[in-house]
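Every protein chain except one is present and positioned as in the full complex.
As written, the chain order gives the labels A, B and C, with residue 1 at the start of each chain.
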Amino acid sequence: MSVEAIWIKILLFGACREAAGIEELDYQLAPSSTAESAWTELKNRFPDLARFDRSILMAVNEEHTGRDTILSSGDTLAIFPPVSGG
Amino acid sequence: MSVEAIWIKILLFGACREAAGIEELDYQLAPSSTAESAWTELKNRFPDLARFDRSILMAVNEEHTGRDTILSSGDTLAIFPPVSGG
Amino acid sequence: MHDIFEITREPIDKQGLEQRLLTGAAGAMVTFDGVVRNQTKGRPVVTLQYEAYVPMAIKEMERLGREIREKWPDVDRIGMIHRFGELKISESSVVIVITSPHRKVAFEACHYAIDRLKQTVPIWKKEVFADGEEWVEGSQGEITKQTI
Partner (left out) sequence: MHDIFEITREPIDKQGLEQRLLTGAAGAMVTFDGVVRNQTKGRPVVTLQYEAYVPMAIKEMERLGREIREKWPDVDRIGMIHRFGELKISESSVVIVITSPHRKVAFEACHYAIDRLKQTVPIWKKEVFADGEEWVEGSQGEITKQTI
């Protein structure tokens, strides 16, 4: 990875957290990585996440966001299934 | 009044009660009198009730009823303005 | 069925009513609480005075309960308490609680219940202002049309 690599924090919730067996990770990514590319790396590391591929939602810094969002160093990327509170 | 006269109880509520200055009366009526005829007699006795003529509602024995209901001895006739609870 | 229909002079025990109605079958409880507002059309209200034809009011609430169960068979429990006498600002005049497995039925039935209660249950209120008092006019004719 280049010297301009970015560090982000990834949070997992609900069934995603349970499938990965972890709720929080610090992650190094190439510059200009998208939320989607972070997800791809995460799936490689935790293959049980693959089944959520079509359903997951994402938030960056506590705001709902799309998968094509470009991440910056210090961002918190949350990945979770559709919400089911109430 | 004939020997077959009927006795009913009349209850007044809300603005009607206040206008008549009374909440309960025992009343003697001719046989086969209607609720409407009881109301007419009541207005004669308490002229301040006349202004409610178009708006009053009636109940006989605690059931909403129309003005043409024929009364029987022992009935309770309640007369009141449109309800405004809640 | 353990529905609750009451007319009382005492302050309404809303929490108690809710607890008496809650069963394991309920997933949603919707509560309507009618409270005394501090003004009517800009005119400050001092108190509201409620008058009830008590035995008939209870019968009409029970009738309304049956009507609700016909329209929304999924309703689990129904509770209605209406207070009478003199009420101060922010005191509750009426509380209606509906429970059901899912929320849509509870919302619809509770909204319907208070709308109908205001048309059919024989209770009247008078607004007391600093400089006078006025009976609140009910909406005329709706009882006749719908319940006789």
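In the analysis below, a residue touches a chain if its C-beta (ideal position, glycine included) is under 8 Å from a C-beta of that chain, and two chains touch if they have at least 3 such contacts.
Keep in mind that what you see is a predicted model, and the values were worked out from it rather than measured.
Enquirer: Using the contact definition given at the top, list the shown chains touched by the missing chain.
Expert: A, C
Enquirer: Can you work out which residue in C:Ile4, C:Val54, C:Ile89 or C:Val128 touches the chain that's missing from view?
Expert: C:Ile89
Enquirer: Among C:Ala26, C:Val54 or C:Val128, which one is in touch with the chain left out?
Expert: In the complete complex, the chain left out is touched by residue C:Ala26.
Enquirer: Which residue numbers on chain C touch the omitted chain?
Expert: Counting only chain C, the missing chain is touched by 14-15, 18, 22-39, 89-90, 101, 103-104, 106-107, 110-111, 114.
Enquirer: What residue numbers in chain A mark contact with the hidden partner chain?
Expert: Touching the chain left out of view, chain A contributes residues 11, 13-15, 17-18, 55, 57, 59, 62-66, 78, 80-86.
Definition applied: only the chains that are shown with their structure count from here on.
Enquirer: If we define chain centres by averaging CA atoms, which chain lands farthest from chain C? Would you check?
Expert: Computed centres place A farthest from chain C.
Enquirer: Which integer distance in Å separates the CA centroid of chain A from that of chain C?
Expert: 50
Enquirer: How many Å are there between the centre of chain A and the centre of chain B, using C-alpha atoms for each centre?
Expert: 75
Enquirer: Touching at least two other chains at once: which residues of chain C meet that condition?
Expert: Within chain C, no residue touches at least two other chains.
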